[in-house]
Every structure is written in structure tokens, then in C-alpha cells.
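After the C-alpha cells below, expect a handful of questions from me.
Heads up, one of the protein chains got dropped from this complex, but the rest are sitting where they should.
Moving on, here comes subunit A:
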Amino acid sequence: MSYPGGQLSEEKVFKDPVHRYIHVRDKIIWDLIGTKEFQRLRRIKQLGTTYLTFHGAEHSRFNHSLGVYEIIRRIIDDVFVGREHWDHSERLLCLCAALLHDLGHGPFSHSFEKVFHLDHEDFTQAIILGDTEVHAVLKRMGDDFPQKVAEVIAKTYQNKLVVSLISSQIDADRMDYLLRDAYYTGVSYGNFDMERILRVMRPREDQVVIKRSGMHAVEDYIMSRYQMYWQVYFHPVTRSAEVILTKILHRAKTLHEEGYMFRTHPHHFYSLFTGQVMLHDYLKLDEAVILYYFQQWQDEKDEILRDLCRRFVHRRLFKYVEFSPTNEQMKKLMELTALFKKAGIDPDYYLVVDSSSDLPYDFYRPGEEGERLPIYLLMPNGEFRELSRESVLVDAISGKRRTDHKLYFPDDFLQDFSTKRTTKKKILEILEG
């Protein structure tokens, strides 16, 4: 199987702040990058609302996708080529899957997926297999090639080694986003020696394993995953923005269902509201479109939608307190819900519990047999050993998990004593504990 045009006569390079250069030699990769579905990823931020906390986090899914491709290219061309267990005829399949693995992400996809019960992975499949420019490029390799790329990304492809390069507990996707997100947010936690990890990766029948001598580099990578979650991905201010964004979507959907007449009609949202999202509609969505509506809805008649959009656009976020849903705290939550209603503040939109499981992130866990595949070290005697059994550090952080729950609310509403003063004072007393 080969692609018409094969390799480019001259290598193309993209400057990249994380990998320095991204090298493209294969024409299929160059053609895929030029498709409109891939170019759309430029208009979707990698970290959604995180830019409201870390102002540098404006990088897109386009950057990240190129980064994952580059890591896979280095693994295959510099480390795996010629080694036992590696089938080099899978090279282009791996590169295409790496480049396209996030193709179906939409704007602020985490909130959109929650509210409208969508899955970006379904859209990745639909773009690769549907009537799209990406599909047309992939098909030039052969009629079954788009299906194979889709299966690698869906993790259902028969060659598990290929799947594990793109998606496993130590894969190109995670390595790129940790380094990239750390770079753009400006934090120092995400750094680890990726070059070292790549050099000690070895292909085996079903997965990639790591030479024992590279264990310390992997420890750094595991620590980076842990730190980035708590310091960046689950940052409480980012979560506040996410809570507001989610509530805007809920409000707009509810208003539509109630027959409310929008001043700015949500044309781009109709298929989302009715649950009949066609690929054609989905591909029109990007962050510019969504933010346009949020700008416009600041002037809606509906007070809740108007207020939530103003909060999001002007970064007037909710405050938060720690919340542990014990029996006593649950009673307080019910009391707060009643008091919010009494104060004229709708608790469905303005009193929100957010949990760490609302943003699940796969920390390394050795798990139990058959739960999920762990990271294996390749010992000098040729045996495999699960990482946490060799590393005291990984064993320590993969033990009992830290979890977190917060209660979000609009402090400015509660501090406005011009109305319902007594009720608001009572609410603040409870919240301040």
C-alpha cells in the first residue's frame, strides 16, 4: 500500500516551541494537514477555559496534534525501525492516526459533551469515515485505510502495539500535552526528559515497554502527570469558568425548550438542542462562533443567560468553598438551596458542586489484573516488571488517591445587600462555615 506522490521532494518543517521542529516528509501527512477539517483545529484551544487562569494557555489542538505526530515519527523512525516486533509497514498508519487522533474535538468540548451528551471520539470517527477532505486523502492509500486509521484511534485495531503508541499509560499523546501545556501555561511542573524516554522505549508484541535503565525518566513523567492535574487542569479558577460555561449551555437549551424568543437566535445550537447533530453542523462549530453568541447573549432579555454570559466574557467568575458531601454537609446544601430560592437566586444555575470526577484524568494506577494495562519495565534479564513494583516513588503516588469537591456560588450577588439582606447574610454565614 502506498500513497500517490509518496514522499515530498523536500522535507517540510514547522517551527515548534516544544519539539523545536516538526518534520514532514510524507505527502499524505502534508495533505492531511491541509484539509479543512484539520485546519479547523487551529480554532479550538487545547485547554478550553484554562486561559482565564493561565493567560498563556492559548495554544490550539492543531499545535498538539502536530506534536503527537512528531513524537510518533521520532519513535518509529529513530528507535523502532529494524527492531523485533515492529512491523514497519504500519508506519504511515501510525503517523496518520497520531496526527488525526483529536480531530473530532469541538469548542470547549468538555462542557459541550457533558451538557449535550456528545462524545468527540464519535466525531473523530465520523470525520475519518465520512464525506470529508480527510477521508478523501486517506482513501488514496487504499479503500480500507480510513477504517484502519479510525480503528487505531478507537483503540480497536488488532495490532495492539500500534494502538499503545497513540494511547496507553505512556503514549505520545500524553507526552506532548504535558510538555506543551506546561510550556504555554508557564508552570515548571510538567517537564520531564522526553528524549530519554523515547530512547528507552522498546516494541513488544502487544505494547511498548521501557528499559529498566530509563525508570527515573518515567518517574518524572508520572510526577508531571500528577502535578499538572492538581496545579493546572483541575485549577479551581478554571473549574469556576467551566461551571459558568456549562450553565450557559444548560440555560440556552432550557430556554429553547420553553419556546423563548432569543434576540440572537442560536442557529449553530439548534441541532445540539435537539440531539440531532449532523457532522456538517458540528464542523461549523469553533470557539469564535461560540464566543460570538456569548457576546450577543449579554443583551438577552433573560436575566440568567445575560448574567452568565457577562460573567464568562468579563471573567466575573464564581467563588468557591471546600465541600465534602457528608450527611451534615448535605443537609447544609439543602438548606442553602432553599435559602438561594428565598433570596431570588436560582440554585440550579448559581449553586454548583464540582468534583474531581467531573474532570477525570488518568493518573498512573497499576490497578488489578485485567483492569487496564500498566507500564512495564524491561528488566536486564528480559523479564517484565510493573513500574510501581520497582519504583518507590511511583508506588507512593499511585496508592490512595486525593479527591476534591468544591461548592461554587456568585459572591457578588450575595454581597449585594440592597435586597433580601437577612437571607443573604444567612447564606454567607453558612458558606463561611
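In this section, a contact is a pair of C-beta atoms (placed from the backbone, for glycine too) under 8 Å apart; a residue touches a chain by one contact, two chains touch by 3 or more; residues count from 1.
Simple rule for what comes next: contacts and distances are computed from a predicted model.
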Per UniProt record, name of the chain withheld from view ["YwgA family protein", "Amino acid ABC transporter", "Aldehyde dehydrogenase family protein" or "Aspartyl/glutamyl-tRNA(Asn/Gln) amidotransferase subunit C"]: "YwgA family protein"
Chain not shown: contacting residue from A:Glu10, A:Glu303 or A:Glu371: A:Glu371
Selected residue (touches chain absent from view) among A:Pro17, A:Pro325 or A:Gly344: A:Pro325
Hidden-chain contact residue, picked from the options A:Glu37, A:Asp102 or A:Glu121: A:Glu121
Absent-chain contact - pick from A:Val352, A:Leu377 or A:Val394: A:Val352
Residues in subunit A touching the chain absent from view: 113, 117, 119, 121, 154-156, 158, 160, 206-207, 324-327, 330, 333-334, 351-353, 355-357, 360-362, 365-373, 400-403, 405
